[in-house]
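One chain of protein is taken out of this complex; the other chains stay put.
Let's look at chain A:
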Amino acid sequence: MIKLSGIRKKYGHHEVLQGIDATVQKGEVVAILGPSGSGKTTLLRCVNFLERPNEGELTIGDFTIQCKRARKQDIYTLRRKTAMVFQQYNLFRHKTALENVMEGLLVVQKMPRDQARERSAQLLDKVGLGKKLDAYPSALSGGQQQRVGIARALAGNPEVILFDEPTSALDPELVGEVLAVIRTIAREGITMMIVTHEMSFAQDVATQVLFMDEGVVVERGTPREMFSDPKEERTRRFLKRIAPEPIYHI
């Protein structure tokens, strides 16, 4: 289980996250929606301490961390239990697909090389890149790079994977292959928090939807509740803007 309680983050005087609470059960997929600048990225980055929250408490499985009092060791522990898939993929550009996936296993988990190689090759195979093990990121399409990013995130066996708009940087024709991979691993019961603008994907895959605006969670619910019968005016306006065709007919 993942639990966020009262997460706050300030940049200067601007409070970007104003006390976020969320609970994610094992195997759940939480879709985070909201207009640009509402704090979605910052929230994900707070969960693995790429940004240090100013206040709040994080629980991942049996590990709880008081954000204010987090020490280096706590942060490393937290990061081993989480993984992140970035909008810009952020692959290690001097390493092959296989080396990208192996890197964390070798350096962080200290796994023997043979074992790391085998596990990484399996994961790349799973995301459909079994034939691209030795390709460098520069030789891969955006969709392929993002799938390497997903294999890298899976490698450390995290308790939750954080996706920050994983398909936003992709050409439209490459979005599908990445969403398909995410869908597959979601079905395998991997816990995810995913910021996305792909509404039909969110509706299809998510077990829980959070709608954020100006640093607060405005509304939350099941996809059915959120998409077909949003309670809050702000949610309604956002959904109308992003999907003018009412998708609740689907």
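Throughout what follows, contacts are C-beta pairs under 8 Å (C-beta built on N, C-alpha and C of every residue); 3 or more make two chains touch, one makes a residue touch a chain; residues count from 1.
As a convention for this text, contacts and distances are computed from a predicted model.
Going by its UniProt record, the hidden chain of the complex is named "Amino acid ABC transporter permease" among "Acyl-CoA dehydrogenase/oxidase C-terminal domain-containing protein", "Amino acid ABC transporter permease", "TonB-dependent receptor" or "Rieske (2Fe-2S) protein". The residue touching the chain not shown here, chosen from A:Q25, A:Q88, A:S141 or A:S168, is A:Q88.
Among A:T96, A:S120, A:T196 or A:T235, only A:T96 touches the chain left out of the display. Although one chain is hidden here, its contacts on chain A can still be listed: residues 48, 50, 76, 79-80, 82-84, 86, 88, 90-96, 103-104, 107-109, 136-139, 152, 155-156.
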